[in-house]
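Showing just some of the chains, left in place.
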């Protein structure tokens, strides 16, 4: 993890791209990449999305890489540890959705 | 990293939520969280986005946690290593944007 963050810093420094990388712009870039990720899934059935062919899987992998790169870049700019942020959020979710109430229910999310 | 993936698996298993977590649905959830992250930045000036107050920073940190949780969950379902995917994508970008051409240019991205 530390290694990839170091790589991102060098990559941007060499290209003098830090000037474009305000947190605002990085958040935008992240949602753009998330949209590209979603694109690969938009017309698939649930089953198809669980059985991607090799070509689609390679493209999805690239988009996952892109999303993570911008997420790490943004977290680095804000001096945040993303893994810790995820761990804390998961602990928060565990309180919000106790097992005995949330088990097997999509209704936690929705009121359909 | 392995630890947090393990925690995500347990969390979902205890709640029997795996049934909702097709790659398609997880990609949707990821873009939803990315949108919530963007929301905190939408009306800020570039400068304001670099000087978030404590309250906004805490919320942004939570959204970063959420995005990472769904990204790791999705990658796990597809049996992909997200860090490796990011490293490979960065190497690809390094070829696509050689330093002598890309240095200091936003035009790499856009034709404004």
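All chains are identified by letter, namely A and B, in their written order; residue positions are counted from 1 within each chain.
One rule holds for everything that comes next: contacts are C-beta pairs under 8 Å (C-beta built on N, C-alpha and C of every residue); 3 or more make two chains touch, one makes a residue touch a chain.
Owing to the predicted nature of the structure, the values given are computational and were not obtained by experimental measurement.
Identical protein chains form the entire complex, numbering 4 copies in the structure file, with 2 of these shown.
Simple rule for what comes next: only the chains that are shown with their structure count from here on.
The angle of the rotation carrying chain A onto chain B, fitted on C-alpha atoms and rounded to the nearest 5, is 180°.
Taking each chain's centre as the mean of its C-alpha atoms, chain A lies 2 Å from chain B. Those residues of chain B that touch chain A in the complex are listed here as 1, 4, 7-8, 11, 14-17, 19-20, 22-25, 27-28, 30-31, 34-35, 37-38, 40-41, 44, 46, 49-50, 52, 57, 60-62, 64-69, 71-72, 74-75, 77-78, 80, 82-83, 85-90, 92-94, 97, 99, 102-104, 106.
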